[in-house]
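Below you'll find the structure, written out as structure tokens, and then a few comments.
With one protein chain removed, the remaining protein chains of the complex are shown where they sit.
So that you can tell them apart, the chains are marked A and B in the order they are listed, and the count of residues begins at 1 in each.
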Amino acid sequence: MGIVTTLRNQALSDALARAEPAGSVGAWRLRVERLHAYFGRVHAVRGLSIAIAAHRITAIIGPSGCGKSTFLRCLNRMHEVVPGARVEGRVYLDGEDIYAPYVDPVTIRRRVGMVFQRPAPFPTMSIYDNVAAGLRLAGVRDRRRLDEAVERSLRQAALWDEVKDALGKPGTSLSGGQQQRLCIARALAVGPEVLLMDEPASALDPASTSKIEELARTLRETLTIVIVTHNMQQAARVSDNTAFMLAGELVEYGPTPQIFTRPGDHRTEDYVTGRFG
Amino acid sequence: MITPARTARRRLVTDRVMTALFLAAIVVAVAPLVSVLGYIVAQGVSGITWAFFTRLPAPVGEGGGGMANALVGTLTLIALASCVGVPVGILGGLFLAEIGGGALGWWIRFTADVLNGVPSIVVGVFVYALVVVPMKRFSALAGGIALGIMMIPLVMRTTEEMVRLVPAALREASLALGIPWWVTTLRVTLRAATAGVITGVMLAVARIGGETAPLLFTAFNTQYWQAGWDQPIASLTVQLYNYAIAPYDDWHRQAWAAALVLMAIVLVLNVAARAAGRPRSLGG
Partner (left out) sequence: MFRSQVGREAEALLLPPGGARPRRWADRTFRGALTAPGLVVVLLVAWIAVELTGAAMPAIRRFGPAFLWTSRWDPVHNVFGALPFVYGTIASSVLAVVIGVPISLGVAIYLAEIAGARTARLLSCLIELVAAIPSVILGLWGIFVLAPWVRTVVEPPLAAVLGWLPLFSGPAYGIGLLAAGIILAIMVIPVVSSVSRDALRAVPQEQREAMYALGATRWEVIRHAVLPYGRSGIIGAIILGFGRAFGETMAVTMVIGNRPQIAPSLFQPAYTIAAALANEFSEATSDLYLSALVEMALVLFAVSLLVNGAAQWLVSRMTRA
């Protein structure tokens, strides 16, 4: 990401933050129009349309199998990596359709980063190399730029103090919670505008989980975050807006307090009050 | 604007080039198969005559000879080898599947893999020292033993794999009926795995049927019918070898014909085994 683009994004986000108060559905970073996703013939996401607000945390909740992870993966074109998978519809990132025919998925995935459910640091690489991996792929060779980026990302992921003296150790030598923060740092290093988190804390202990949630709230100032979670309390704690999905469709979407206290759709109400799922 | 930067274009080109290289590797890996099969058919067809299957080899310079003794010889050797290889292999495979956990099982499995990796010519040397020297002659028996030794690890591994696939519930249902363990293993477990075990044996037969090196100084070769278990015996493979390295065109033609017959047998066995659901690996 060049300096000019970063500055431009920063200016834009400042403007957006000033324009809309926190907690309400603000300006769009991502706009999804009638998205359909298929695994072969299985229709996993059905005609979903939603607008994701910039500099907010949007949670996607729903019972397992409702298609929330599949939907998330459509936002950075990871869904199509699965053989036989197909996507229809449009997803606009800052006004441009990421599924347009001339668009290269590789560039999208740098702008929209992802953190997965189980921390997957590259075992043959050191902590430093893990974080630098994305930048090196993009062609960054300059040692100083890499050093700066690695330190910046590890600080952003609240991991720097714990690993700064052990950057050469293998990525897998950390604890589970630390590994997940390493993966977050790795995703942040390439400077994405959006960070997608697919149940990032479900494989972690409660202490690490709260660290991750805290992290998400601080990252919100520089990024837009979309988080899929099956844990409703987590969604309620962490997110600004919440979307409820059921059987591949978007049932309801709105500010988090509203979804959890005064849901409009009875299905939403059934889910958040624990009647199913 | 979402356009690839200059670096990104180089990466895309590299991706395409590497994919093309991998595809080229596939072509290179499959090409010899196509070439070998093609030449065998093209060159061997003319040698497939009635004489080939019924006549004995003719003396040098005379045409019209055949490989009848070699065909029968190979079948005889396979039968002899199976007497050794099949029982030991199946029982050993049963052992590994039923009682094979723990240190003993591990060592036996490891040794079987090692035996599998021993070069076939070394097995030939071993059987030479063991059988040919005391008997003071080359013999079909020695050849059969050499091939049998090579069969053992092959059959063991495939039997183990196939028996392992038999669901535990079947075994346990039989035991729960009060049927003793040894009866259960033989009549329930092994019977359930029969198809797989047979395909394993077929694959092993295809392997040893094509072996030449261990026969070179155990069964040796002969231009006549087999005279007895303690006499040399002809085989397709050794005969093929001798004809291929000789300078006579007629013999070359017969060598190609022999290759056609041998390859056909090997292919049929392999394809049949695959169709019946082949074991995953032959351990080699």
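One rule holds for everything that comes next: a contact is a pair of C-beta atoms (placed from the backbone, for glycine too) under 8 Å apart; a residue touches a chain by one contact, two chains touch by 3 or more.
Just so you know, these numbers come straight off a predicted model, no measurement behind them.
**Student:** One chain isn't shown here. Among B:L71, B:L141 or B:M156, which residue touches it?
**Tutor:** B:M156
**Student:** Which is it among B:V72, B:L115, B:V166 or B:A272 that touches the chain not included here?
**Tutor:** Selected residue, touching the omitted chain: B:L115.
**Student:** Among B:G47, B:G89, B:G143 or B:G200, single out the residue that touches the unshown chain.
**Tutor:** From the options B:G47, B:G89, B:G143 or B:G200, the contact with the absent chain belongs to B:G89.
**Student:** Since one chain isn't shown, list which residues of chain A touch it in the complete complex.
**Tutor:** For chain A, the residues touching the absent chain are 76, 78, 81, 83, 106-110, 113-114, 116, 118, 120, 122-125, 133-134, 137-138, 183, 186-187, 190.
**Student:** If you put the missing chain back, which residues of chain B would it touch?
**Tutor:** Per the touch rule, chain B residues meeting the hidden chain are 11-12, 14-15, 18-19, 21-26, 28-30, 32-33, 35-36, 39-40, 43, 87-89, 91-92, 94-96, 98-99, 104-105, 107-108, 110-126, 128-130, 149, 152-153, 156, 168-169, 171-173, 175-176, 178, 180-182, 185-186, 206-207, 209-213, 216-217, 220, 237, 240-241, 244-245, 252, 255-256, 259, 262-263, 266-267, 270, 274, 281, 284.
Following the convention adopted for this analysis, only the chains that are shown with their structure count from here on.
**Student:** So how far apart, in whole Å, are chain A and chain B when each is placed at the average of its C-alpha atoms?
**Tutor:** Computed from C-alpha means, the inter-chain centre distance equals 55 Å.
**Student:** Can you list the residues on chain B that touch chain A in the complex?
**Tutor:** 1-2, 4-5, 7-8, 11-12
**Student:** Please name which positions on chain A make contact with chain B in the complex.
**Tutor:** Its residues touching chain B are 96, 98, 100, 102-104, 106-108, 137-139.
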